[in-house]
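For reference, the structure discussed in these notes is given below.
Just one protein chain is left out here, and the rest sit where they should.
Now for subunit A:
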Amino acid sequence: MTALLTVENVEKRFGGGRSLFGGAKRAVHAVQGVDIAVNKGETLGIVGESGCGKSTLARMLVGLDRPSARSIRIEGIDPSDFERGNTRVLAKKIQYVFQDPVSSLNPRKTIRTILETPMIHLLGLDKPAREARLEELMQAVKLSPEFLDRYPHEFSGGQAQRIGIARALAAGPELIILDEPVSALDVSVQAQVLNLLADLQQRFDLTYVFISHDLSVVESVSDRVAVMYFGRIVEHAEARELFRQPRHPYTKLLFDAAPVPGKRSVRGEAEPAELPDPYAPPPGCAFAPRCPNVRDRCRSERPTLAADQPSPTHAAACFFPVEA
């Protein structure tokens, strides 16, 4: 399998620099030292809670945010395009599906205008070609062509998300970043959209990066999963393996905290626990203050994501991983 997209040691800092009077401004590392590779045709799931940097990472992958170091590569594209946020080049290869389907569609444009925009600006298609492509897209996302001349507010969340997906498909990308594509949807509609995404992946040979906070959704769609905490990847493995045997205590906590219908199974923390202060990150492991099996070493030294685990594809950034 070949890697379609590789990300090495990518970093995103917000703030920083100097103020008008020369004082250093405080900086927040939203994403730090993230390495991932996405293989052709697979779905990489990225799981994490709010503030873990997963959306920032996703936005860097399409050029909406610029990485602080030149470190994202995709075949056929100059890495500097990521650095310059050159979406016009990137958008032909990588597209994005937004979390909130309604606010990702301009309320004053018809669906036709919205879907034609990438065809005009990215592909330069003429009118008959656009018509054909529109028909193909609407059929692909299972919407009736009569919807083309309507405005976004006339659609329900699920329908709007299909249009969002159609917009992403319009330019014929290879990779689609799905940023919480179903979290704003009702559960019954969520399943429709997940099934649709699976169909489209098969049909157009797409590669997905699927970002979500919902473990069960990520488990059901992903081939491989990366777990993020406080701007870093803390665990990374084949989906099956990760869900069968989480190694990082944070992953374990996530699993234990997720409610399962029909079971009274949630084992959360007794005491309230939060993310560390992003302006003053701890020197050691960011999870140490919440970790049930924390030791002294964890507080002073930061563990790296190492694959010295039983399986070569299963890596966890932890000195004392959870035993099976």
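Here is the rule we use: a contact is a pair of C-beta atoms (placed from the backbone, for glycine too) under 8 Å apart; a residue touches a chain by one contact, two chains touch by 3 or more; residues count from 1.
Definition applied: contacts and distances are computed from a predicted model.
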Chain not present in the shown complex, as UniProt names it (candidates "STAS domain-containing protein", "Peptide/nickel transport system permease protein", "Ferredoxin" or "Fumarate reductase flavoprotein subunit"): "Peptide/nickel transport system permease protein"
Sole residue of A:T2, A:S188 or A:Q202 that reaches the chain not shown, by the stated touch rule: A:S188
Residue, one of A:G53, A:G158, A:P181 or A:G231, that touches the chain absent here: A:G158
Per the touch definition above, residue among A:E271, A:D296 or A:E323 touching the missing chain: A:E271
Given A:G53, A:P118 or A:P303, the one touching the chain that is not displayed: A:P118
Residue among A:A30, A:L134, A:A239 or A:C285 touching the omitted chain: A:A239
Footprint left on subunit A by the chain that the document does not show: 49-50, 59, 62, 64, 87-88, 91, 95-96, 98-100, 103-109, 114, 117-118, 120-122, 139, 142-144, 147, 150, 154-159, 164, 167-168, 170-171, 186-192, 194-196, 199, 213-217, 219-220, 239-240, 243, 253-275
